[in-house]
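Following: one structure in structure tokens, then a few remarks.
The complex is shown incomplete by one protein chain, all other protein chains being positioned as in the whole.
This part shows chain A:
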Amino acid sequence: MKKVLFTLALGVCGKAAVAQLDQLTKGHLSGSFESYTQYYRKDEKIDAIPPPDKIGSNNFFKLDYTYRQFTAGVQYEAYLPAIQGFPFNSTKQNRSEGKLVNRYFRYAGERLSIQIGDFYEQFGSGLVFRSWENRQIGINNALEGVSVQAEPVNFLKLKVVYGRPRKYFDYANALVRGADAEINMNELFTKKPSGNVNVTGGFSYVSRYQEYTGTADKFPATVDAWSGRMNIDKGNASLGVEYVHKASDPHTANVYSDEAGKAILINAAYTAGKFGANLTYRGMSNMDYRSEREATGTVLPVNYIPALTRQNDYLTTNIYVYNAQVAGEAGGQADVFVNLGSSKLSLNYSQYSALNKPGAILSPGKELYFRDGSLEWKKRWNAKWQSILAYHYVNYNKYIIEGGAHEMVQSHIGLANILYKYSPKKSARLELQHLYTKEDRGNWAAAVTEWTFAPMWSVYVSDLFNYGVTDTHYYNAGGSVMKNGTRFSLAYGRQRAGLFCVGGVCRYVPSASGVTATLTVTFNN
């Protein structure tokens, strides 16, 4: 009898399991694989010294499955070993290791969503809190814990986070917890919210806890920060203000300063027909906020403070790139975009300098940190020809931004990017660039030519030439093939040492020479 019952139960379970599988195939499965592998060779001309086994390989595998309101996912990473310059702990450098680093389960309902496991979140613009991932830079400060989002009434959105930040393959010896409330004033104060004005206010509170066992009483175990923000959007004009206050928090990265931190971010935007403009001001003092007080470099940030400058995509415009000075800076940025039909103009000006005195976040001082003024003109001549011409004037305070005994760099950059589509599926592109400066390493010239054959192939050859002082060619040649969600690329050449920045966060990359292979695969069913 028992056996019969057991068999019956098994049969029912089995049937249910098949039915379940059938149901589950109706969900959404998404995944990706990314592999970045470098083979290094010794190259004395650029001081490139290969690691002991000459290979670096960063690999990421991610899988997410959604069925109705439920999503679950994992992320596996393997460093075989990590590529050169990757900000791993010194003990992990040159060691091959792989680990399942992220796993989560999420329920997303109409007014409530809960995520358990590793999660990413951002409050406001991230000035007080942001957990995010950037694989190129090597940042992943996902929190492992619980994240809750709720909308109890139409005018209120609440977020609560609680967890320990990820630190490469381990977790920080710290806890981060926070709450954010966003109130929609339209919904709150008007019966029928009108479509064209949107007013929101927000308040965030973030706190990090790290045990302190030492004897000095200036190191608090808990460091609190809070922020308030307001955004007004009226169709073609908008204004946003965000203010952050951070409690006294002496740690390694801020050289044990016990001053409170504060920051203000003001943004105004205006669009009219074929014209758009944006104006930003940001001042901050002592805003380095980390979950562990011993962390430095790009390790374990709690908040996100990008350089608010134009983000460039050319060889010569990426030589002097600003890195926001979290200890203290004030400045701003202006953008103007104009649509003249077949011509598009884009103007940008940004300038940042020291504070007049610590804490005076509304008072930029005389010492200039960075300035970039640029004009870009994109023109479509006909169905075959397109061109981009740009000019930049850049001041770069190398002493402040990179450290060491350096002077202010003053440079002019001119570039042309010409695209010729000579048949419906074939195109050729030529970039010519020049950076002029009397300081630092002197002038740079660059040329890139790329040939593409739609839908799959592209090949390129480029050279960045530092002439006059070092007379060094940073040559590269490579190609890529792409099909659907898969892209494979192979390149051979030299990589310039310097600050490598993505999204305004920078790490130092040493000179390298050799072969780079990249494979990315994405699938969504």
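The rule is simple: contacts are C-beta pairs under 8 Å (C-beta built on N, C-alpha and C of every residue); 3 or more make two chains touch, one makes a residue touch a chain; residues count from 1.
Everything that follows uses one rule, which is that contacts and distances are computed from a predicted model.
Enquirer: One chain of this complex is missing from the view, so tell me which of "ABC transmembrane type-1 domain-containing protein", "ABC transporter ATP-binding protein", "Lycopene cyclase domain-containing protein" or "Thioredoxin domain-containing protein" is its UniProt name.
Expert: "Thioredoxin domain-containing protein"
Enquirer: Using the touch definition up top, pick the residue from A:218, A:274 or A:412 that touches the left-out chain.
Expert: Going through A:218, A:274 or A:412 one by one, A:274 is the residue touching the chain not shown.
Enquirer: Given that one chain is not shown, which residue among A:248, A:298, A:458 or A:472 touches it?
Expert: Within the whole complex, the residue contacting the unshown chain is A:458.
Enquirer: In the complete complex, which positions of chain A touch the hidden chain?
Expert: 20, 23-24, 26-28, 30-32, 34, 60, 62, 64, 66-72, 105, 107-110, 113, 120-122, 125-127, 130, 132-133, 135, 157, 198, 200, 231, 233, 235, 238, 240, 267, 269-278, 280, 304, 306-308, 311-313, 335-339, 344-346, 378, 380, 386, 417, 419, 421, 424-427, 452-455, 457-458, 480, 482, 484-487, 503-504, 520, 522-525
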